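Note that this complex is displayed minus one protein chain, with the remaining chains in position.
Labels A, B and C are assigned to the chains in the order they are written; within every chain, residues are numbered from 1.
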Amino acid sequence: MRLAPDADALEFGASVRELLSDVADAAALRVAWDDPAGRIPGVWQRLAEAGVLGLTVPEEYGGSGADLTSLLPVLVEVGRAALPEPVVETLVGAKLLAEAGGEVAEDWLPRVVAGEAVVAVQLGPGDLVSAAPWADLLLVPDHAGVLCAVPRDEAVIVATTSVDGGVRLATVDVPGGAGYALGGVHIDAAFDAAVVAVAAQQTGLAEAMVAMAVGYAKTREQFGAVIGSFQAIKHQLADAYVANAFAAPVVARAAWSVAQDSPTRSRDASHAKYAATVAAQRAARTALQVHAGIGYTFEHDLHMWMKRTWTLSSLWGTKDWHRERVAQAVLER
Amino acid sequence: MRLAPDADALEFGASVRELLSDVADAAALRVAWDDPAGRIPGVWQRLAEAGVLGLTVPEEYGGSGADLTSLLPVLVEVGRAALPEPVVETLVGAKLLAEAGGEVAEDWLPRVVAGEAVVAVQLGPGDLVSAAPWADLLLVPDHAGVLCAVPRDEAVIVATTSVDGGVRLATVDVPGGAGYALGGVHIDAAFDAAVVAVAAQQTGLAEAMVAMAVGYAKTREQFGAVIGSFQAIKHQLADAYVANAFAAPVVARAAWSVAQDSPTRSRDASHAKYAATVAAQRAARTALQVHAGIGYTFEHDLHMWMKRTWTLSSLWGTKDWHRERVAQAVLER
Amino acid sequence: MDLTEPAELAAFRGEAREWLRSHVPGTPLPSLDTEAGFAAHREWELEMYDARWGVVTWPAQYGGRDAGLLEWLVFEEEYWGAGAPVRVSQNGIFLLAPTIFEYGTDAQKERFLTPMAKAEEVWAQGWSEPGAGSDLASLRSKAERVPADASGAGGGWRLSGQKTWSTRAVFADWMFGLFRSDPDSERHRGLTYFLVPLSADGVTVRPIRQLDGEPGFAEVFFDSVFVPDEHVLGGVGEGWKVAMATTTSERGLTLRSPGRFMAAADRLVELYATTRATDPGAAAAARGDVAQAWMDADAYRLYVLGTALKALGGESIGAESSANKLFWSQLDVALHETALAMLGERATLEADPVAGPWLDGYEFSLAGPIYAGTNEVQRNVVAERVLGLPR
Partner (left out) sequence: MDLTEPAELAAFRGEAREWLRSHVPGTPLPSLDTEAGFAAHREWELEMYDARWGVVTWPAQYGGRDAGLLEWLVFEEEYWGAGAPVRVSQNGIFLLAPTIFEYGTDAQKERFLTPMAKAEEVWAQGWSEPGAGSDLASLRSKAERVPADASGAGGGWRLSGQKTWSTRAVFADWMFGLFRSDPDSERHRGLTYFLVPLSADGVTVRPIRQLDGEPGFAEVFFDSVFVPDEHVLGGVGEGWKVAMATTTSERGLTLRSPGRFMAAADRLVELYATTRATDPGAAAAARGDVAQAWMDADAYRLYVLGTALKALGGESIGAESSANKLFWSQLDVALHETALAMLGERATLEADPVAGPWLDGYEFSLAGPIYAGTNEVQRNVVAERVLGLPR
């Protein structure tokens, strides 16, 4: 038995971590936030070259056909870097395209793998489509509720602005006749996969924020001592660490349930999003309180991680929504 | 305007505090807990002589006819002392008897004032009647739901044991024809009055437990310092203090609303019980954590205050029940 | 006990409500963090001043109504209940003015109060420094003596150093703050309280963008800025004592009036009602928290009322202000978290007419546990001064 990604997946995650610290550090993030496009030039291509964008794509289409458990380390790094790129949306969308197969898959998947096409998906509750303004292809339900693959120029995309400068949200409408109906796709499974992928990102975000706060607490002096020596600071950070340390295995188990399409897949996915959201929100609050004034500024990096925490908490189902889905599974059984 | 009991009420409360520290200290409490009767011999008489038992009784029956706001200081002291005596039940019952008037009032109220009769009441949700095993007269609904005055020998009292050695709980059944139906009584108002009276007791309990923990934290040494000098202890105690400091005015306002029979009477009473329960439970948890091992023993006094907190939290409506009653008033308006 | 509102107080409430109903801008003013918005807020203050609603607690001679604490609480309830603009002058009228009334010379009162009340002169605070946040007493900005000339004129001080987290400073005209006037002094000793024009030579204001990206506060650099003796408030070297008057009121009753939270709680109740129609699940999950937020706002209102009545009864208000700050700052964050939970996927949409204001409010609430003494410091104060635990 093993409740952690395999060694090669961990290694791959480490390499992506290196790549991102290289091409997507906080400075690069700031540029992206100030840029109307909201993305870091070149990073998408680097992710493609690294093989990240083909992870969920079967080999016949040029990908590596990995399952969700192998994706976890990469997704944690995407979170740790607060990366403003549509990784989750594209990976989940690619999986759906592969399930649909046929022409649409042959047309699009190689381009996805090559980093030439971004995919956005609308699954589960809610009307907002994350990454839609960036997407070349949208997988969204038509008026009849059938999931369709819609090229961006055929869709009506109404973008809205989030406080998180590293995401792009929109509502998407599919005019009658537009797009291509997707058959043979597992929409609910895809939603659960997205939920777990986001939860993995959240644990990465939480790790990053706790690390930032610890670093600051080790250097900031008040009352003649570094504030990290005060119990009030220590205990807040310890609690934030513990919350995230216990969310991680829940996320890992959920990835396994998704990969195995286990009967508890949806319950486990919701548990993961709930636990990871609680942990990330706690890490954000704690990190801000430890940084105090400086953390409240736009100049300091922390706010980009906090705001990503806010968006990921609000999208793909809130923690209340997921807790209720767990309750349904556990209490109504 | 004044959001505190009047000076004479405060003075009276202070005198009761003195009386109780005299005749109902922790040592006396232990005796009562070990005694099957569960009460402190003589205290009831002393309370009668002090005029406590006549507070809600109109002067025509030998009482002082005070309103609930004037009772608050006394009730806080009853809580601070974790007093195992049916003060709230008797005061609320006496008020109902006075409202009913007539023979039953003339028969019983003078005896209540003289400390010769204990009254128990069944109002609001729940089947347990607090103090019933001690009561000479029970004010309980008959099978038709009409509130009746039932002498103890006419009622079927099935006592049950609580972990709190200072209370006595029972279910009470009124055989057909037994008792005397009470007319002209304000049952809902009486319930709200009882709820606020219990909330006042809870704030007294919380004050006592915080004070115990502070006293211990000032003397107990570990790691070469008194533990009260550690932030982890300071901050827990500060939070417990704050919770109770903000419950007290809520309880005072509720007493006013009851005394005035204000339209928000029930909402305010429930707010008081909710806030006071949260504060008392927090004080109990904090006091135990600060005392650690010694607080976990039966030898130490703390457990008697903790268990009173548990019973008062569970009786007269739980905090969830009261929060929902507030929600009804605030959200359904 | 008596909670009936006296007739005069009720009348005062009615008058305030009436005036606010007919004068509060129908559409929100532009953000205070923009030049245009700042100007618009100055105009609003002037409009209030002209109607003698700007500084109700001040003496009539300075444009106030000699209003007591209760009237002030009532006015604030009505003010926030009416959805009126944030107060651009608040540093001055709520924090500095009480200190001027207590320690100011007649000349200083004449010079500063009226322009402050009219918002012709908006004040910024100069407390924190990069190295002195929670530990304010470690501040190092210094004031060097400039002797008077032979004629006895020209005496004053040269200020050097840096202040930070100075709210409103980007567009403000003046700053009040502490400087170390005795170079050999340490901690709370040897500090002096100065009033400094931000237009003076040697003053550099660098805006700091806060969480929402707007320049809500600033760093202010002092490069041997001359300030005449007339701009010393209270005695030289008395700065800490003088400042405490302000920071006490800052942490005390006047920092966060209950009316603000009652208004927010009422908006939360409205949000719950609309959410129940659009997203019943989200409303059901939040129901308990909504009730709790409303109760906490109400509890805060009652606690402050009780404290005010005590103060009017001659009792002194001490560390209550720390308990106060802990309670309102936590309730404010929780209240907004509850709103964002109900807003679901819309929670971060800053342009959304419903979500936007809640998001702003949340960001603002996050500053509560930090400024005016972090909550960690406040818990120490409660533990040490109220509960008597050892330092």
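Quick note on the criterion: contacts are C-beta pairs under 8 Å (C-beta built on N, C-alpha and C of every residue); 3 or more make two chains touch, one makes a residue touch a chain.
These figures come from a predicted structure and were not determined experimentally.
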| item | value |
| --- | --- |
| Contact residue for the chain not shown (choose from A:V172, A:V250 or A:A280) | A:V250 |
| Chain not shown, touching residues in chain A | 1-6, 69-70, 210, 214, 217-218, 226, 228-229, 231, 233-235, 237-239, 241-242, 245-250, 252-253, 255-256, 259, 271, 274-275, 320, 323-324, 326-327, 330-331 |
| Sites on chain B contacted by the missing partner chain, in the whole complex | 125-128, 160-164, 169, 221-223, 230, 232-233, 285, 288-289, 292-293, 296-299, 303, 306-307, 310-311, 313-315, 318-321, 323-324 |
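Criterion: only the chains that are shown with their structure count from here on.
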| item | value |
| --- | --- |
| Where chain B and chain C are represented by their mean Cα positions, the distance between them in whole Å | 41 |
| Residues of chain C whose C-beta touches two or more other chains | 376, 379 |
| Shared interface positions of chain B, touching two or more other chains | 231, 235 |
